[in-house]
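Just one protein chain is left out here, and the rest sit where they should.
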Amino acid sequence: MTVRIGVIGTGMIGEEHSRRISQQLTGGEITAVTDVNQEQAQTMVDRLSLDAKVYDNGLELIQAEHVDAVMVTSWGPTHEEYVLAAIQAGKYVFCEKPLATTAQGCRNIIDAEIEAGKRRVQVGFMRRYDSGYQLMKEAIEANRLGEPLMIHAAHRNPTVPERYVTPMAIHDTLIHELDTFRWLLNDDYATAQVIFPRKTRHAHGKVEDPQIILLETTQGVRIDVEVFVNCQYGYDIQCDVVGEEGIAHLPEPQSLTLRQAGQRSNEILQDWKKRFGEAFDVELQAFIDGAASDTVGGPSSWDGYAAAIASDACVKAQESGQIEKIEMPERPAFYA
Amino acid sequence: MTVRIGVIGTGMIGEEHSRRISQQLTGGEITAVTDVNQEQAQTMVDRLSLDAKVYDNGLELIQAEHVDAVMVTSWGPTHEEYVLAAIQAGKYVFCEKPLATTAQGCRNIIDAEIEAGKRRVQVGFMRRYDSGYQLMKEAIEANRLGEPLMIHAAHRNPTVPERYVTPMAIHDTLIHELDTFRWLLNDDYATAQVIFPRKTRHAHGKVEDPQIILLETTQGVRIDVEVFVNCQYGYDIQCDVVGEEGIAHLPEPQSLTLRQAGQRSNEILQDWKKRFGEAFDVELQAFIDGAASDTVGGPSSWDGYAAAIASDACVKAQESGQIEKIEMPERPAFYA
Amino acid sequence: MTVRIGVIGTGMIGEEHSRRISQQLTGGEITAVTDVNQEQAQTMVDRLSLDAKVYDNGLELIQAEHVDAVMVTSWGPTHEEYVLAAIQAGKYVFCEKPLATTAQGCRNIIDAEIEAGKRRVQVGFMRRYDSGYQLMKEAIEANRLGEPLMIHAAHRNPTVPERYVTPMAIHDTLIHELDTFRWLLNDDYATAQVIFPRKTRHAHGKVEDPQIILLETTQGVRIDVEVFVNCQYGYDIQCDVVGEEGIAHLPEPQSLTLRQAGQRSNEILQDWKKRFGEAFDVELQAFIDGAASDTVGGPSSWDGYAAAIASDACVKAQESGQIEKIEMPERPAFYA
Partner (left out) sequence: MTVRIGVIGTGMIGEEHSRRISQQLTGGEITAVTDVNQEQAQTMVDRLSLDAKVYDNGLELIQAEHVDAVMVTSWGPTHEEYVLAAIQAGKYVFCEKPLATTAQGCRNIIDAEIEAGKRRVQVGFMRRYDSGYQLMKEAIEANRLGEPLMIHAAHRNPTVPERYVTPMAIHDTLIHELDTFRWLLNDDYATAQVIFPRKTRHAHGKVEDPQIILLETTQGVRIDVEVFVNCQYGYDIQCDVVGEEGIAHLPEPQSLTLRQAGQRSNEILQDWKKRFGEAFDVELQAFIDGAASDTVGGPSSWDGYAAAIASDACVKAQESGQIEKIEMPERPAFYA
């Protein structure tokens, strides 16, 4: 059985995912697309040679008979509405982050999903599908490090455009770490604090850069994340988990070691899409397979909600300069 | 269009490839299978839940209407016959190495393919599809090393079974390097010499282990390959290309760096199937895509023939202790 | 001219340094020793075959005619008195950390040194003499990283004894980082904060372990140091300096890379004396050479004072859980 997928939002990430599904992965096909910009939607259909109908809007697409599952890659503020509609239509939905732009929006989705009685949502936290993070997760679960006590991490981009402002360091950047560490540690956050080091001369006027975010989990694990989005030298994701008996370092992406011109060197990636390209493949294949077998897994609505709550606290900590509490409601048995 | 594939030979590698095609890759399906052991063929069909007919023999399978392309993963001595039959049937054929067990057998295939007037054969030299080797190839082609002058390489297995005898170090092990270096260097071999170091105490009675194979190309590039199939510590593929201005090292497979118990360590793989798992994916996807678009690429019959000629010379060098010439006939324009 | 050195304190570090001076370094000899335990002093003289007189006490030793320079490696609380006496006697003095156990004690030494009108004191902050840190210092000064913005560091010991209590994480452990980062950055500290992660099960009752110390410099550089003194796996010093255009990582100590038993591994040191063995050589040779040429350099009394002030603030931050200010008086021109 081929899973017929409707795509809402044909921007860069929507097209990337559509290309994956139609050309690289197995078991899925794009049968419907829509975008606020219908021309762009049609252009993508043409460019990828899809046999797909272009819809007027997302809600119609979700209802369409020849759509088994929905992929929401539209503008963030629209996510909530489409995910809710998909749940009500009884269709699996892959939603790029954020699940909703507010914690309340996420909560609405959770309530709807619980009421509908079946998990329908997979949130696009692709790092869980990265082979390097999976090795870390395995090492932790196999107790090779002892109990985790600390995480030291960094999320660096070469540059960001003018429109990237201070809170986006949380919403757009840290959001990945916020999900990943909950998953790695099987834990929730208790507090957040944000520190602003001396600002780099390469940052635009409206963004504090770099930032250091300090997180505490309910188990007392302490996490520091450097977010540095104008680091110039490359796209670089670092993560060390320090446990009672040992430390695991996230593997560097594969690269050639060259000896040349007085240097032994390895190239550092510049583009996040390359860094997590395989993770996107695995993530979307998992969604297709889940839809095909009628049981979707991976990051749930609850995980999207938790990330939203943590994000909100981090932004508050950016503003207050204080240690902010993060209060997660109890996890419903539905998401156990 | 889905490429309907018939599989001849359902042993370990045949089943691995069938699993890939049916569960992981896109655009192909297994519609026919056969094996000298028909029960085994049926078992595979069941295990992979294939919708495939089990044939009495390979020749029938090749003729079958619902077979667009053929995968030959049977016992080596049968390859030639099946590949020839596929060519005559006008069907694309993926043939695991060796293309044929003799250079003459390969030549027969070449003659048939040229006569038929169209490239039909892709030989299973998967290393060309390995991302690490591809980075090396790119670095060489981009002239980042200057002209290549030497290759230092190693092919190590933890252990081999009793049936692995001295010439298999060439036919089963070095064969991969023989193809890979022709491709990396865009060159052919001129001479071969084999050196037997002190034998490891871990080798069985019928195998000289380790061996060092020295190759010279027509351009004068010198290659040394350590083949060490009872190295105990792991499956380890090393390759350094030394050029006029720099050196490239084949990347190590991804692994977690751990600090633990007085060691900073990375796991070394034990299993060659894991080492080249992604390369197998890319290789078979390329075959499916090639069959679908009616133009197959990758390692050709000519490459299989060249590997066979070089293998024969290396085995002769094992026996003679001398430097043996490798004489490649001129490459037909057909394979340019 | 050979510098005749008197040693006050013949414990472990005193004997190590005396062995260096008498057997490894050039230009110095041990001519006088003393210890509260005179037998121990005599034992060291015998063990190292020194031609040295054993004195009743440090003050007598300092006055002795055949003592050109003094090395203070006695119990911390005695340092101040001996250093002051050496200054008054017009003799160069190498003082192991701490310069004094209180900031006021350090200040007394500074006042005396300024009054005496000549730099006499070299404080035993040996990391400045470590070849790895020197490479970092050079890279920073050569502006290869751009302006430094952050330092991420770790100071890990396999285990500590029962007598190691929470404030010792500052006084005995972090003290090295406190000096090193002032020197690396050419900057002073402005604030300190201490975070206590979940405690490792391997720590004794009276020590919080690990700890994370957050420092801010007057230039806004942000530093996080993990102090983890029961990390089990080894003695491990990590330091990354993050600048506006790049990052430098402190080199790992030299070790053999082994491929063996499924692992590619490097040994991690267990013993801090090995980690900084060469730095001790360079440090003490610098002191001898300085004394011989009548102009001592390296970490000064002012640096000892600055480390004491920062230490006090860190201990206060351990106790308060708050961000504590670090107020350095203006640096006298004498120490410019």
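Labels for the chains are A, B and C, by order of writing; each one numbers its residues from 1.
Rule of thumb we're sticking to: a residue touches a chain if its C-beta (ideal position, glycine included) is under 8 Å from a C-beta of that chain, and two chains touch if they have at least 3 such contacts.
Note that the coordinates shown come from a computational prediction; the quantities given were computed from them, not determined experimentally.
Undergrad: Which visible chains touch the chain that is not shown?
TA: A, B, C
Undergrad: Sort through B:Pro77, B:Gly220 or B:Gly297 and give me the one touching the missing partner chain.
TA: B:Gly220
Undergrad: Of B:Val242, B:Val296 or B:Ile326, which sits in contact with the chain we cannot see?
TA: From the options B:Val242, B:Val296 or B:Ile326, the contact with the absent chain belongs to B:Val242.
Undergrad: Who touches the missing chain here, B:Pro77, B:Pro197 or B:Pro329?
TA: Of the candidates B:Pro77, B:Pro197 or B:Pro329, B:Pro197 is in touch with the missing chain.
Undergrad: So that we can see where the missing chain sits, which residues of chain B does it touch?
TA: Per the touch rule, chain B residues meeting the hidden chain are 146-147, 149-150, 152, 154, 195-202, 210, 212, 214, 216, 219-222, 224, 226, 228, 231-233, 242, 244-247.
Undergrad: What is the set of chain A residues that contact the non-displayed chain in the whole complex?
TA: On the chain A side, contact with the omitted chain comes from 232-234, 236, 252, 259-268, 270.
Undergrad: Identify the residues of chain C touching the omitted chain, counting contacts across the whole complex.
TA: 23-26, 131-132, 135-136, 139, 144-145, 245-251, 254-261
Criterion: only the chains that are shown with their structure count from here on.
Undergrad: Would you identify the chain whose C-alpha centroid lies closest to the centroid of all protein C-alpha atoms displayed?
TA: A
Undergrad: Counting contact pairs per chain pair, which pair wins?
TA: Max contact pairs: A-C.
Undergrad: Per the centroid of Cα atoms for each chain, what is the distance between chain B and chain C, given in Å?
TA: Spacing between the chain centres: roughly 58 Å.
Undergrad: On chain A, where are the residues touching two or more other chains?
TA: Answer for chain A, listing residues that touch two or more other chains: 245-247.
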